[in-house]
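Got a structure for you, written out below as structure tokens; questions coming shortly.
Note that one protein chain is taken out, while the other chains of the complex remain in position.
For reference, chains read A, B, C and D in written order, and residue numbers begin at 1 within each chain.
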Amino acid sequence: MQNASFLPVAFEVIQLAGALLVLLVGVIAGKQRRVWAPIAGVTFLASAGAGVLQWRAVSEGSGGFFFSTQELEIMRSPMVVMDGLSAFAAIVLGLVGFVALLGSWDLVASLGKRSSEFVALTLLAVAGLHMMTVTPNLVVIFIGLETASISFYVLAGFIRGSRKSDESALKYFLLGSLASAMFLYGVALTFAATGSLSIYGVNSIRDFFSITIITEPGILLAGLALMFVGLFFKISAAPFHQWAPDVYQGAPSGAVGLMAAGVKIAGFAALARIFIGGFVSQTDVWVPIVAVVAAISMIVGTTMALVQTDLKRLLAYSGVAHSGYLLAAMVGGIRGIPPMWFYVSTYAFMIVGAFTIVSVVCGPASTAAPIDSFKGLAKRSPEMGWLLAIIMFGMSGMPFFAGFVGKVFAFVVAGEAGYMWLVVIGTLTTVVGFAFYLRVVSGIFSSGDDDDREIDPSLSARFAIVISAVATVLFGIVPWPLLDVVREALPF
Amino acid sequence: MSLTVTWFLLLGAALFSIGVAGVLIRRNALVMFMSIELMLNAVTLTFVAVSKDLGLIEGQVAAVFVMVVAAAEVTIGLAIIVAVFRTRSSANVDELAEMKG
Amino acid sequence: MPVLSILIVLPLVGAIVVGLLPRHRTELVYPIALAMSIPPLAAALHILWYFNAGDASFQFGEHIVLVESFGISWTLAVDGISLFMVVLTALLFPISIAASHSITDRAKTYMVLMLILETGVLGVFLSLDLFVFFAFFEIVLIPMYLLISMWGSENRAYASLKFVLFTAVGSAFLLASIVALGVLTGEQLGTLVNFDFRNMLSVEFSSTTELALFVGFAIAFAIKIPLFPFHTWLPDAHTEAPTAGSVILAGVLLKMGTYGFLRFNLTLFPQAAVDLAIPLAILGVIGIVYGAAVAIVQPDIKRLIAYSSVSHMGFIVLGTFALTTQGLSGSVVLMISHGLTTGALFLLIGMVYERTHTRKIADYGGLAKVMPVYAGIFLFSAFASAGLPGLSGFIGEFTILIGAYLSLPVLTIIAGSGVILAAIYLLWAYERVFTGPVTNSKLEGLKDLGFREVAILAPLIVLIIGIGVYPKPVFDRVEPSVEIILDRIEAETEFEVPEFARVSDLVDIDYEAEREVSDHDDGEEG
Amino acid sequence: MAETIVFIIFAAVALVGAIGMVTASNSVYSAMGLLTTMFSLAVMYLLLDAPFVAVVQVIIYAGAVMTLFLFVIMMIGVDKSDAYGAQLPIQRAMTAVVAAGFFAAVALAGRAVWVTGSSAFGRPNLYGSAEAVADEIFGTWTVVFLSIVMLLTIAAIGTIALAYFHLGSTEEEASR
Partner (left out) sequence: MTDLLWLVVALPLLGAVINLLFGKRIGEPISGWLAFGFVAISWAIAVPATLSFVTGSGHTETIYLFSWIPAIGVDAAILWDPLSALMTMIVTGIGSLIHLYSIGYMRGDERYPRFFAFMNLFIASMMILVLAANYAVMFVGWELVGLSSYLLISFWFTKPSAAAAGKKAFIVNRIGDWGFIVALMIIFISFGTFDFHTVFASAPTAITVGTATAITLLLFVGAAGKSAQLPLHIWLPDAMEGPTPVSALIHAATMVTAGVFMIARSAVLFEMAPVAGAIVAVVGTATALLAALIAISQTDIKKVLAYSTISQLGYMVLGVGVGAYTAGIFHLTTHAFFKALLFLGAGSVIHAMADEQDMRKMGGLRKNMPITFITMGAAWLAISGIFPFSGFWSKDEILAATFAKGGGFILLWGVGLLVALLTAFYMTRLFVMTFLGKPRWSGDVQPHESPATMTIPLVVLGFFTVSVGLINTPVRLAFEHFLESSFEGVAHIEALTFGSFSILATVALVVAVVGIAWAWPKYNTDELPAEDGKFWQRSLLAFGVDEIYGRTIVAPGKKASEWAADSMDPKVIDGAAHGIGRGISGFGSVLGKMQTGQVRGYAGVLAVAGAILIIVFVVVGGGF
């Protein structure tokens, strides 16, 4: 690798090393989890650190394309690109991974021997997610997508013997691979249409569009459509969202946090990379369609969340709605990426925090979290009650909470792009959002009936929830530092 | 008439569609999974056809990598199906409907 | 020095201090919270003192750019309209905190929420950046929601949820309109998007966009006021809210709607304001008559006062959309007076609720015999609210009636009947609760108002009389800002403010001349 | 000319195999159908001068993957009852319509021209020999080749995690 420095792929390498180390030590140390637990934590933080280094390198202008072994002159398409997008994705994935690990610690503790496998899988999953964002090559994005998805299929079904866990795993697997196959077919068709697999580099899609205007864009459009299908499925935007509620409910609560957050971060980063980075000349084709999908997601997400009785399903449907709001940011094109990043990173922390609380209250491997079990939570443990309330307020888009800043900036960007009707649908669905979020909150503070089982969250779970709640409030009241960072997190 | 790349691509599309049909029709998880493998094969065919037509080797490299990914997918898929089979003693997908609404 | 920012931050600091009090030292909570609510009052009075009366422009202005790329800035200023709202807020909060002496369960959270609520409300009245305004406008929902849902009475869950959802629907339209307006301003200003109120003044709209934006803002503020069809949340919210919550809800939160109309709807969309003046005034008048009529038959005293607020706010809307100087300045004065009178009434109801734990009028009878001082103050506040001359209610209502007649004669006459209905529901309630023999044996042992309780009510009573007898200082500060709005409407549209609607063209009487005329008669005739 | 004939034959075989896989009542026959499709595809690759890919197809796909499938089918046991037949006829018709619709959409997209990419950078008569493919893989795609390591590790861990089953061990989480 003469001309490729180690930094651009540092994230994946650290994660892989960490995972293998965890497995190795897990085998040797066996039962004592204490031994390899810190390794996983260090790995996540190290990769986040690598992200920071990448960020600094990019901001010093030494970002750019990195090729593998061959000599420069005949190198055509780069495999790795280190730009604001991938660096920021690394930081966020690293931190969210770390917090999710803390959050899922109760689950890991309860898995006994298999816990090292669980942690290794999470490490590799995060690596796969980052791979989706760091490469301009569409096939490699597919590979990253598959890496992450496969590990999440396993995580979903990790609780052996539980009917719901298996059901969610199989559903996630079948539908996931179907969507990935569609995505891949999209890549193939795009390859046919543009003669290139990579967005940047010599024979790249960008160069292709700078020199030629396709007279018969049929196949290109079919390719784009199919790639959209794959990514819409991943970020669970309606009407491709139907897997989300069943999988979130079936999967063990501890693991779902990372699954929900990671997939959204990587999904939207890939969307930004491919469609805003690559197919920028087809903007006036895909933007209106993304706007329509955004609207459908908002409406479907909020209305169905309204009728849910299980908190995990409610969070799943609200995830669909949040994808709608994020897509509204995408509608703004390059200008929409900073709000999208702000929104998705704060949402990631919130969703991890929320699912950690669910795992604390309803048991780490629980596959059902009826909202009634949260009634009177403030009485049973005021701390958990207030933290869940804060996260609920954050998610509902109340001002001075992170959700609000992200959402309103998304609306502003969508408004600028001329999609005011989408903004109106967005604000009205937010109101429906208030309804179901506040129903949870009113449950928390209502004088619940006799259910006074004591809740004692483990130190790490409590730490994870506090971090996410603090992030929700902090970035709500003082959003500027994150906003300045996010402004540079753009693809080349 | 001479053999053009369009034929291959059309065959690919046909196989892909049959794969999709397979996923929808069959109730046995295994056969559904096989249909998905068929779809991936169709895509590989498309990749190779286009790479031949444009003379770009990347297509074939992509095909190879796709096969590797498909292999990994198969192992995991079968593992899940076996796990499901163990708890429900049947791989019938329609019984997997406990979570809905 | 940025006195407005200090004013907004002070209650937050107070909230943090109270929040950090050690959990077991519950007896510290009440005094510290009360102490923490005094500095904002001092700051507000400082602003009132240094606010130079005649000048109509924005004073104490502050401008810090927050997010360059999205044109959001921390812009604060105060003018004639918002000045008294700020002072009213800063006054009502210490009073309502003082009145929640009897709150014991989770007292600390209660006080923290109250102080956060104060920051929110102050933010609404002071911020001129629409984005920040909207943030404060909506953040107020949470503390109020929690106050009602955690300390309310029976079906507080329903009432609090209803309160939030009604307001949230309104703020949904508001947010959409603000975003659209921000984008429009940005386009016409060259930058991408800008939310600064002052830049928005120079934005040209097509008439349909102006109408759409006006309606967007108007729906949010109409629900907040509450204007006639959107008012059903108010009685539920009031009956369930704790005393302090009700005082703040009626005293200040409702004013955010009318303030919004004055500040944004009339100023930013003059043509739409002129076109929709009559329909909104009609809704206002319906609110007056309907609110008063329904208040008459309410079984629960708090619901009665809540419906009376609907009626009074109807007056304010009528005054606002009469588009005359008297109408506008009258509505600002009535906003202040309604805050004081309804605040006093809710405090009183709270005090008796602490003793008897019931709000049903039927449970009371002959209370005046048992608690004469209480009865006296209640009657005083009731009459102030019914618009008895010499008290602040009259100044507001009378100025509105006279002012609104200039442009909406028929509506104002109907609105006048509100004065009768007000007397009916207040006196009938007073009669059933206070006069007659003591019906309910439980009432025998009730203790009359203590010194602390009278001390809480004293500032309100003094202000009610003060504004009632000598309202000139208030008018001097309000009128210039109101005149600017009318000038802008006249400039932007072909709406002609009716004759005498300007204070300048009122006939000024010089009393010396009259003396000579009458002397001259007598002399010659004598 | 010979190529066209070969293509037509094997295209037919592939299609028949695929349809056989979908409609076979017994899952073993489906597996056989898939196997025939895979072999015919291998021939297609040879037609397209991509011998390396053909070889990989035969060894990995037909060889390893299909045998794994057959093994699992045998383990799970072939039960006729769950053949696709049990559904309502209209469901079958509907899926046929969906599949046809999908095919029509893609065909429609490409009705004029399928490949609009430029072959400026392509080698004229590309022959996908092992050296060419290897040269490319270990040249540009080295990083990707290394990332495949992650993928396969996950596959290994995942299989163990899901299906490792001590016959005797008490399933502590079974109850969940």
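Assume a contact is a pair of C-beta atoms (placed from the backbone, for glycine too) under 8 Å apart; a residue touches a chain by one contact, two chains touch by 3 or more.
In this text the structure is predicted, and so the values were computed from the model without any measurement.
Partners of the chain left out, restricted to shown chains and counted across the full complex, are A, B, C, D. Among A:F142, A:F158 or A:W286, only A:W286 touches the chain that is left out of the view. Touch with the chain that is not drawn comes from one residue among C:P94, C:P242, C:G284 or C:G403, which is C:G403. Interface note for the absent chain: among C:H24, C:K447 or C:K472, the touching residue is C:K472.
Residues of subunit A that touch the chain left out of view are 170-171, 174-175, 178-179, 182, 216-218, 220-222, 224-226, 228-229, 233, 239-240, 242-243, 245-246, 282, 285-286, 288-289, 300, 303-307, 432, 435. The set of subunit B residues touching the chain not shown comprises 20, 23-24, 27, 32, 93-94, 96-101.
Touching residues on subunit C toward the chain that is not drawn are 162, 165-166, 229, 231-232, 235, 290, 293-294, 296-298, 325-326, 329-330, 366, 368-369, 383, 388-390, 394-395, 398-399, 401-403, 405-406, 409, 412-413, 416-417, 419-420, 423-424, 427-428, 430-431, 434-437, 470-472, 475-476, 479, 498-500, 503, 505-509, 511, 514-515, 517-519, 521-522, 525-526.
Please note the rule applied: only the chains that are shown with their structure count from here on.
Remark: the per-chain Cα centre closest to the mean position of all protein Cα atoms belongs to A.
Interface comparison, A-C versus A-D: the higher number of contacting C-beta pairs is recorded for A-D. Centre-to-centre separation of subunit B and subunit C, using mean CA positions: 66 Å. Separation between the centroids of subunit C and subunit D, computed from CA atoms only, is 71 Å.
Those residues of subunit B in touch with two or more other chains are numbered 9, 16, 19-20, 50-51, 54, 56, 58, 65, 69, 72, 76, 79-81, 83, 86. Among all residues of subunit A, those that touch two or more other chains are 77, 139, 143, 146, 150, 153-154, 157, 160-162, 169, 189, 191-192, 195-196, 203.
Remark: the chains found to touch one another pair up as A-B, A-C, A-D, B-D. For subunit B in complex with subunit D, the touching residues are 1-3, 5-11, 13-22, 24-28, 30-31, 34-35, 37-38, 41, 44-45, 48-58, 60-61, 63-65, 67-72, 74-76, 78-83, 85-86, 90-92.
Residues 3-4, 7, 11, 14-15, 18-19, 21-23, 27, 30-31, 34, 37-38, 41, 44-45, 47-50, 52-53, 56-57, 60-61, 64-65, 68-69, 72-73, 75-76, 79, 82-84, 86-87, 91-92, 95-96, 98-100, 102-103, 106-107, 110, 114-115, 117-119, 121-126, 128, 132-133, 136-137, 140-141, 144, 148, 151-152, 154-156, 158-159, 162-163, 165 of subunit D are the ones that touch subunit B when the two sit in their complex. The touching residues of subunit A, when paired with subunit D in their complex, are 1, 4, 9, 12, 15-16, 19-20, 23, 67-70, 75-77, 79-80, 110-112, 114, 117-118, 120-121, 124-125, 127-128, 131, 135, 137, 139-140, 143-144, 146-147, 150-151, 153-154, 157-162, 165, 169, 189, 191-196, 202-203, 208, 212, 214-222, 365-367.
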